[in-house]
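With one protein chain held back, the other chains of the complex are shown just where they sit.
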Amino acid sequence: MDILFLSGQTGRDPFEDAPCRTPEEERAGKGKVMSHDVKQQTRQCLEYIKNTLEMMGASLKHIVMFRYYLPRREDVFDMRDEMYRFFEEFEPDLRKHPRNATLLRGVGIDLKEMLVEIEAWAVVPRKK
Amino acid sequence: MDILFLSGQTGRDPFEDAPCRTPEEERAGKGKVMSHDVKQQTRQCLEYIKNTLEMMGASLKHIVMFRYYLPRREDVFDMRDEMYRFFEEFEPDLRKHPRNATLLRGVGIDLKEMLVEIEAWAVVPRKK
Partner (left out) sequence: MDILFLSGQTGRDPFEDAPCRTPEEERAGKGKVMSHDVKQQTRQCLEYIKNTLEMMGASLKHIVMFRYYLPRREDVFDMRDEMYRFFEEFEPDLRKHPRNATLLRGVGIDLKEMLVEIEAWAVVPRKK
């Protein structure tokens, strides 16, 4: 059995985002999100999670727990809608058997433009 | 060895609480806590944790780590008092050998009425 701890995924722009090394770089916008819409950022988080799992020989259905961080309290509804849509498309088991989750609302995450961060943990049966 | 990741437990009302699907449902009070007192909510969290562990064939003594989330900084003292009382009643080992814990104060959790959220991780020796 392998346990995969996936660190928090965000709506980083996969092409334009760059790590900020100074407050000036951050203020100048070196860190970039791919959209200012919480649904699109949610989908981006889930795609990063899906890709990471697949790169490691696992898949979405191995997820056992989520943790959600939302700077704006009211975004929980749009986030949830988009998650359901994504699950139905890629792994209906996550919709049928909802995984444990911790939800934090009104917390700060990395860039100010980030509206959602999602952590996932997966347990993968070891191949014999 | 099995590792149990228990997601954040809160003071949800076990009979009256219902998931909120829209901001309107939330504002109308569909999500309900069982009390507005932090001690009672703490006890409710711990009872959910105890029940979940027992349902899975484990018990409170298998807990290896806690994480506490408190929206109001000053509630830490009442939360701690109630935890000690609960541990002494149900699992004195948690009082005698305090488990590792991370404490967050002044963070937002799910419903505005929730005063405390507790996550627990447990490690259970595998039965032969």
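Per-chain numbering from 1; labels A and B assigned in written order.
We take it that contacts are C-beta pairs under 8 Å (C-beta built on N, C-alpha and C of every residue); 3 or more make two chains touch, one makes a residue touch a chain.
Predicted model, so just to flag it, every value in this text is computed and none were measured.
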Hidden-chain contact residue, picked from the options B:Glu24, B:Glu54 or B:Glu74: B:Glu74
Candidates A:Met65, A:Ile109 or A:Val124 - the one touching the absent chain: A:Ile109
Contact set of chain A toward the excluded chain (per top definition): 3, 5-8, 20-23, 69, 107-110, 112, 117, 119
Hidden partner chain, residues of chain B it touches: 3, 64-67, 73-74, 76-77, 80, 100-107, 121
